[in-house]
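The other protein chains are all here in position, but one chain of the complex has been omitted.
Think of it as A, B and C in the order they're written, each chain with its own count starting at 1.
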Amino acid sequence: MDDLRELYQEVILDHNQNPQNFGQIEPATHSGDGYNPLCGDKLSLTLQVQDDKVTDLRFRGSGCAISKASASIMTTVVKGKKVVEVEALFGAFHSLVTTGDTDDGDLGKLAVMAGVYKYPARVKCATLAWHTLKNCLSKKDEVAKTE
Amino acid sequence: MDDLRELYQEVILDHNQNPQNFGQIEPATHSGDGYNPLCGDKLSLTLQVQDDKVTDLRFRGSGCAISKASASIMTTVVKGKKVVEVEALFGAFHSLVTTGDTDDGDLGKLAVMAGVYKYPARVKCATLAWHTLKNCLSKKDEVAKTE
Amino acid sequence: MTVTLDPSNTRTLPLDGAYIRNNFPIFRNRSSKNPFTYLDSAATSQTPQQVVDAVETYYNHYNANVHRSIYAAGEEATEAYESARDKVSNFIGADDSHAIVFTRGATEAINLVAYAWGRNNLREGDEILLTEMEHHSNLVPWQLAARQTGAKLKFIPFSEDGTLENSEASFTEKTKIVSVIHQSNVFGTINPVNEIINLAKSVGAVTLIDAAQSVPHLHMDMTSLDCDFLAFSGHKMLGPTGVGVLCGRTELLEQMEPFLAGGEMIRTVSLETSTWNDVPWKFEAGTPNIAQAIGLGAAVDYLSGIGMETIHRHEAALIKYTLERLEGMDEVTVYGNPPERGGVVVFNVEGVHPHDLSQLLDRDGVAIRAGHHCAQPIMEKLGVSATARASFYLYNDFEDVNRLTEAITSSLKFIT
Partner (left out) sequence: MTVTLDPSNTRTLPLDGAYIRNNFPIFRNRSSKNPFTYLDSAATSQTPQQVVDAVETYYNHYNANVHRSIYAAGEEATEAYESARDKVSNFIGADDSHAIVFTRGATEAINLVAYAWGRNNLREGDEILLTEMEHHSNLVPWQLAARQTGAKLKFIPFSEDGTLENSEASFTEKTKIVSVIHQSNVFGTINPVNEIINLAKSVGAVTLIDAAQSVPHLHMDMTSLDCDFLAFSGHKMLGPTGVGVLCGRTELLEQMEPFLAGGEMIRTVSLETSTWNDVPWKFEAGTPNIAQAIGLGAAVDYLSGIGMETIHRHEAALIKYTLERLEGMDEVTVYGNPPERGGVVVFNVEGVHPHDLSQLLDRDGVAIRAGHHCAQPIMEKLGVSATARASFYLYNDFEDVNRLTEAITSSLKFIT
């Protein structure tokens, strides 16, 4: 009966209750805001990037369980990764949540978000943090939106 | 089978083929144009009114069989009538062609138009000449329209 | 899920939900797992078979263009389309001094006024008076009109209970148009539009009532309301999507420039210039939404058959019970508490984002809305990014409310 367990996996609910890397880095080398126009939720990201590596990152903001968990998991996965690796991960993550494609072996912990693709209205929740991250890294100063 | 015979009575077809009082009075005491926006047809009326009596009237213009016959019959009925009588006739004629009500004994020859009320799209054809006449008599200079 | 029968179920409702739902095939079609508990009628209402049949009969029996066809099918179509206009007119108590213009929806109806009246009558220094609780559709069109004409926007504020504050001072000789929402799609507040219209008249302003949420739920009487314009949508009152209404004072509509131009709204056309058809057709350019207007006529017949007073009492009983139940839940915050209200309530559940709530309730067949409800300025003032909303209509009953509260409880369990 409970298809929704696929969307709201235990890991997701855990991250929602206890988000990792919640807060703000000061000073940050990169920062940026994301906005999901579908629901009005906002997310702020601050980063430390050194030698093309994301050494630290934190997020803040309001949002649903999916978006909070996605941001939280993202921070744990991205921390310590090279910027080029992050970009590759974004691609894999995007196809994961839009098509359910888990072929990319490097997804690791991100794979728990696989259930999202069955709920098109929630894809933007899952990608909000990632879009914001991408914008931060490309140093665009505008507010990221989930598309 | 032929319901349409009720609309296109022989008398109507005759008047269509041989319209009475077709033409123009010069000089006229009253004149005016009518326009049916539904089809683009136009009708011009010229009158001689003396001592509150319509002594002569003629019509010109393009139009369908219903409108031509209605104008033709109208001219024969109205000629010689007092203006107040004409106004009463207009009322009786209007309810004839919109409701099929033939109660008004004074309709006379006009009664052949009784079939029109079953064809709402053609009511304006039947009343075009009458609206024009009314406008002429009230000396409004504008183009009459059928509503 | 087993439904616990609440003692309050034995209270009687003015309408028998189960009987009414029989006319709405969707309730049969979507209830295989759980009873389909549709609590989103403020967004769009469900559609009775009577309306679907009226639409289908047009397509399958007398599908033709209107107004210029001299053959039987076309005459039937014209007759059905124009008689839908009469039905709508009667339904809202309009009289000979009013005209009914069919639009795509309330939004287009308001835009029609903002363009055809607003662009030609507003000047720099003029004021457009709205309220802080407008739906985007009665706010953004006026923002654009203000920008183009130099007029200024002013707003009647609302207080914490979701009612409008006293606003006499807002009406000045600068006020050129007053456009207000009748029943709030957020708080459910039924605003004192009679008073507002009187105040507007006292300063000579034109009045528009956004009746998108009131015509479907309240008995309306255009003659006694006596506003210049009334706008509403078919899809919120059991009618098809794609049709709405602008009811306006004929005299004012006659003075106005046309809005959309094209076939049907003209009298004469030459290459260089044109003259206009009579009102209301002057404002219906192109082939109209024939089937949808006919469907709206059928919806109005259905609603009249039941009676708008009864529908309002039914919803009042439902919302009263809902508030009792929600207020009994520690985790729930209800926003607004207007004394005069329709069957709409917004709330939040602590620890559950409204979008998650909506998603989780859906598990139990309960459909509510989550978001800003096209009223971001209200959310801003409430200090939330979104809320959950439950809204009722004639097909709902106490069971629906019970299923809502139980589903909230189980969502809380699920997510925390």
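Convention: contacts are C-beta pairs under 8 Å (C-beta built on N, C-alpha and C of every residue); 3 or more make two chains touch, one makes a residue touch a chain.
These numbers come from a predicted model, not from an experiment.
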Partner chains on view for the chain not depicted: A, B, C
Among C:Ala84, C:Leu164 or C:Ala367, residue touching the chain not depicted: C:Ala367
Which residue of C:Gly162, C:Gly188, C:Pro216 or C:Pro288 touches the chain not shown here: C:Pro288
In chain A, positions touching the absent partner: 35, 37-38, 119-122, 145, 147
For chain C, the residues touching the chain missing from this view: 25-26, 29-30, 36, 38, 40, 43-44, 46-47, 49, 51-52, 55-56, 59-65, 68-74, 104-108, 110-111, 114-115, 132, 135-141, 143-144, 153, 155, 233, 235, 240-243, 258, 260-266, 268-274, 285-292, 355, 358-359, 361-362, 366-371, 374, 376-377, 380
Absent chain, residues of chain B that touch it: 1-4, 7-8, 13, 16-17, 38-42, 62-66, 119, 122, 125
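Here is the rule we use: only the chains that are shown with their structure count from here on.
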Graph class of chain-chain contacts, one of line, ring, star, complete, other: line
A-C against B-C, pair bridged by the larger set of C-beta contacts: A-C
Chain centre separation in whole Å, for chain B relative to chain A (CA means): 79
